[in-house]
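Have a look at the structure below before the remarks.
One protein chain omitted, others in place.
Chain nomenclature is as follows: A and B, assigned in order of appearance, with residue numbering initiated at 1 for each chain independently.
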Amino acid sequence: MAFLEIEHLRKSFGTLNVVEDFDLAVARGEFISFLGPSGCGKTTTLRMVAGFETPSAGAIRIDGKDVTEAKPNQRNVGMVFQSYALFPNMTIADNVGFGLRVAGRPAAEIKSRVEEMLALIKLPQLGGRYPYQLSGGQQQRVALARALAVKPKLLLLDEPLSALDAKIRVSLRQEIRQIQRELGITAIYVTHDQEEALSISDRIVVMSQGRMEQVGTPFEIYNYPRTRFVASFVGTLNVLKAQVVDVSGKLTVDGQPVATAAHLDGTRPGEIRSVALRPEAVSLADADGESNRLHGTVEEVSFLGSVVRIRVRFGENAVSLDTFNKPSVPPPDRGTKVTVSFARDALLLLDGDAT
Amino acid sequence: MTQSASPQALSSRAPGFSLSRVSWDWLGVVPFFLFAILFLILPTAFLVVGAFQDSVGNFTLRNIANLTQPSIVAAYWISIKVSAASAIIGGAVGFLIAYAAIAGGVPGWIRPTLMTFSGVASNFAGVPLAFAFLATLGRTGLVTAILIKYFDFNIYQHGFNLLSFWGLVLTYLYFQISLMILIMAPAIDGLKREWREAATILGATTWQYWRYIALPVLGPSLLGTTLLLFANAFGAIATAYGLTGSSLNIVTILLFAQIRGDVLHDQNLGYALALGMIVITGASNIAYIWLRARSERWQR
Partner (left out) sequence: MKRAKIGPWIALFLGTLYFIVPLIATFEFSLRMRRGEYSFDAYAVVLADARFQATFGYSTALAFATIVVGVLLVVPTAYWVNLRLPKLRPVIEFITLLPLVIPAIVLVFGYLRIYNSESWLPMTSSERLTDLLLTFGYVTLALPYMYRAVDNGLRAIDVRTLTEAAQSLGAGWPTILFRVILPNVRVAVLSGAFLTFAIVIGEFTLAALLDRPAFGPYLQLIGANRAYEPSALAIIAFGVTWACMGLINVVGRASHGQTPKAP
């Protein structure tokens, strides 16, 4: 039996369904991300797990216990907020010890637990400071320590890094992951940042408009997006309009033939379908091993440092592709005629019609 | 600010020009300071100095000592009681109403309506406010009449009198409550929803949330604004004068009468009376500013 079970969860405000038919089983110690754009229902789902929102239908069980109707302060769940939400009138130590204090634990126990938690987040010397004296990254680590101090069964993180600088974001997410592994705690992490979700999670739930689009490991989500939404939201994606020639996998893109490994069952010749290509799956060479080649013109060259992103136009369609920067090889000029190549199975067929 | 150039830079360019520019900057605020000195500082200073002088200008503490005569002490005492009662009740009620409108989960239109109305009501003080309460709770007021007619209950036979201590407090509450609402609204906005959620999910009850977080965070604003209300009521005169004429012995009315007709027959005692008022309102305002700064320290 899964540690956290969410069954057919629904949340409606009036006639608007914010979350629909959310179904998920999370194993003990697993790190799950809810990924999606703002307004997709990921935060609402998290808040239902926390108990701040009451589900319109469905059930939530933590460790076998039904908590669907339980109040937040009876769930034994820890939560980290985007805005840190440290209590401004308390020192760092008092913040971390707050959960134990309201639970009526003895002072000595609170003290040792607070020290333990501050050591865990590597801020042992800051116990006497106030939140406003700390940087954003430090505040969020304290918030993490506060949530963990009560030994919750489940850790919920609501976009915890969104308010921070890019560099701190990367280092802190590694730290969060490391602490989560160390404690073996089950965690749900809400984010709109696909890179964050991919780098940190055991599994990702991609959500859009209140629905689960796909659940899977970062590897699955990135390489085998099941819907057009997932494909476009996770990573950069070239979406091309291709015309079906033959259901065996033959298509044309702007009149040039290409082949896909995907099944074209259910399509008819002449139909226009959306196909997708990751920039890193395309190379700017007439590589022998690759079966697909397209001839086009360099439209745009963006130098991104270690990577050079080049946009090649074929006609109606264009693809962006990434090549590694080599000091010995300058990037091509705009207007250069080039050939790009990619593997059959790099060309993904997306659900839905080509609109 | 590129104003603070290094000495070398100053001397390498035209030093005279830079110097004259510095002095011009100060000239820009001369009219303001002149006005403030003439119509704010000097008149006050004159009274403060006068409070320590006798009629021929020698230094004396007699005026201050004379403030202890029973009628003056009584006037200060009633003023302090009226101000404190209206500040504490107005502060508590105003806070509850503001909290209800902002964080009570009521429809969104209530808040702006309340704010606009509070803006009006906090300025609806003085003589017209006194008229309004006379028409409401005076001997022939509407509420008095309704209570007699429908409930056979004459509040004036049960100890109530609008022209008394509690009548004045009840009237003052009209602008005190609304002022409290106006000033506390931003502070209540500063209470983040996440604090409550974080406290709740850590196991705190509603009471514990208020005890450990909301009240300590709001504390300085609550106390500070109550002090501001106190000073506000303490310096008020028009409402009381409109309500009771000069029959209620509060310190502003006493000073008013002193200025008009010199009832104390001692100019310098009048100065001491004014000094006493400045000290009381000044102390509560300084405490307000200090507490305000304390509460803003957390607003991040």
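Here, contacts are C-beta pairs under 8 Å (C-beta built on N, C-alpha and C of every residue); 3 or more make two chains touch, one makes a residue touch a chain.
For clarity, every value in this text was computed on a predicted model and none was experimentally measured.
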item	value
Neighbouring displayed chains - absent chain, whole complex	B
Sole residue of B:A87, B:L173 or B:L269 that reaches the chain not shown, by the stated touch rule	B:L173
Residue among B:Y76, B:Y172, B:Y212 or B:Y241 touching the omitted chain	B:Y241
Residue numbers in chain B that touch the chain omitted from display	1, 3, 25-26, 28-29, 31-32, 35-36, 38-44, 46-47, 50, 93, 96-97, 99-101, 104-106, 110, 114, 116-117, 119-121, 123-124, 126-136, 141-143, 173-174, 177-178, 197, 228, 231-232, 234-238, 241-242, 245, 252, 255-256, 259-260, 270, 274, 277-278, 281-282, 285, 289
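Everything below uses one rule, namely that only the chains that are shown with their structure count from here on.
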item	value
Distance between chain centroids, defined by C-alpha means - chain A, chain B (Å)	53
Residues of chain A touching chain B in the complex	50-52, 71-73, 75-79, 81, 83, 85-90, 98-99, 101-103, 132, 143, 146-147, 150
Complex interface listing, chain B residues touching chain A	192, 194-195, 197-205, 208, 212-213, 216-217, 297-298, 300
